[in-house]
Every structure is written in structure tokens, then in C-alpha cells.
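One protein chain omitted, others in place.
What follows is chain A.
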Amino acid sequence: MTTLLATERIKLFTTRSPWWSAFLALGLTIGFAGLVALNHNGGPLRVEHSQFGIQFGLMVVTVMAALAITTEYRFATIRATFQAVPNRTSALLAKTTVVAVLAAVIGEVAAFGSWATVKVIDGGGPELAITTGADWRMVAGAGLVFGIAAVIAVAVGTLVRQSAGAISILLIWPLLVENLVQLIPGAGDDIHNWMPFTVAGRFLNGPGPDAPLSAWGSLFYFAAVAAVLLLAAITAVNKRDA
């Protein structure tokens, strides 16, 4: 497996897209945190103010993760991959791991970078200190959410096999679908409560009184959704012709 991880690491970092994505994700989140700090008035800045931009970073990272697999289909390097590594399950798991780790690292740097930026600009009152468990979850938890979201993105990319389709799904789902389901009469709110990205948000920002799951339960649920999708992707990849 270390061989396959090294292989996928070489593949990922010898194209430009992960570099661009990393810069873009960090630029957007940290830049947004800076703007928030500069424009803030009324009351002291708190930890959550520094994390407003995390959503943008998450989107860029999911796109990067989906592209890591869809470009393999686009340029048929997936065939070269399976020719070199006929065990498709291992090949896909290795890729997913490498992409998820990179996403997690970007998530951590983005979250702590945003927090540090706000702290530097604002000077930093006691409200900006990361002290409670909720504070830590909000900042350090970003890496976990980014990593799991990357797994979902790789799985969707594998299932859809083309960039435009996968990216559309991955952007439209959390932005639109998860919110629009609330409009369904009667069951809308219940469905919304179990939408994966909504639940992931509750892990970062706290579950609130009406949430069905605790903070860590929410993360676990988000991870379970990713696992199911990854399993579907592995099944598809083994069944399909490359």
C-alpha cells in the first residue's frame, strides 16, 4: 500500500491542479477572514468570525478532489493506472487516501491561517482565543470535514467519470439541494436535518438544540455517508470496463 500511496502522490503533484487549488482555497478563506476582520464593527471578534470563509475553501477542495479522478477518465490515464495496478480497489483507495490527506492539510492551514489573520489584524481579545472544545472543533475540525468531503468528491467523480458532471453535482448539492429540500411540505425539515453537508456544518458550528445528532455524531454521520459513496464507487470501478 505504501507503494501505491507514493504512486498516487507522484500523480497528484505532477499536475498543476492541486497546487492551484491549494493556493485558491487558502487565498479565499484567509482573504475572506482578513476582510471580515477589517470590516467588523460592533462587539469583539470571536473565533467563528474568523471561519466565515471556510465554505469557499471547502468548495475549491471538493472540486480539486473530484478532478483528481475525473481527469484520469478524461485522459484515459485510468487505463494506464489499472494496467500498472490491476487491483482496482487498492488503486482507488490509495488515490482517495492521498487526496483526502491533502484536503485535510489544506483545511487545517486554511482554518488556522484564517484565525491567525484575524488575530493579527484585530490584535486579539480573549473572545478570539481558542479555548473551549467547541472552539477547537470549529477550527481544527475543518481539516476533518475537508478530508471527508474529499472522499465524497472522489467517490462522486468515480461514479460520474466526467469533470463537468461531477463538479456540478458537488457544488449544486450542498449549495442548493440541501437547502431546497426544506421546502418540501411536512417532511422537508426532517430531510434537511439529515443532509450530509448540513450535518457536517453542525459539527463545525455546533449542533444547536434541534439537531438530531451530537457534534461528533454529526461528523461520524458525514463520514458514514462518505464511506457508503466510496463503497459504491469501488463496486462500480470493479464492475465496469476501464
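Keep in mind that, in the parts below, a contact is a pair of C-beta atoms (placed from the backbone, for glycine too) under 8 Å apart; a residue touches a chain by one contact, two chains touch by 3 or more; residues count from 1.
Simple rule for what comes next: contacts and distances are computed from a predicted model.
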| item | value |
| --- | --- |
| Record-based protein name (UniProt) of the chain missing from this complex, from "Thiol:disulfide interchange protein", "Cell division protein FtsA", "Xanthine dehydrogenase family protein subunit M" or "ABC-2 type transport system ATP-binding protein" | "ABC-2 type transport system ATP-binding protein" |
| Hidden partner chain, touching residue among A:Thr3, A:Ser214 or A:Thr235 | A:Thr3 |
| Residues from chain A at the interface with the omitted partner, ascending | 3-4, 6-7, 10-11, 14-17, 71-72, 75-77, 79-87, 241-242 |
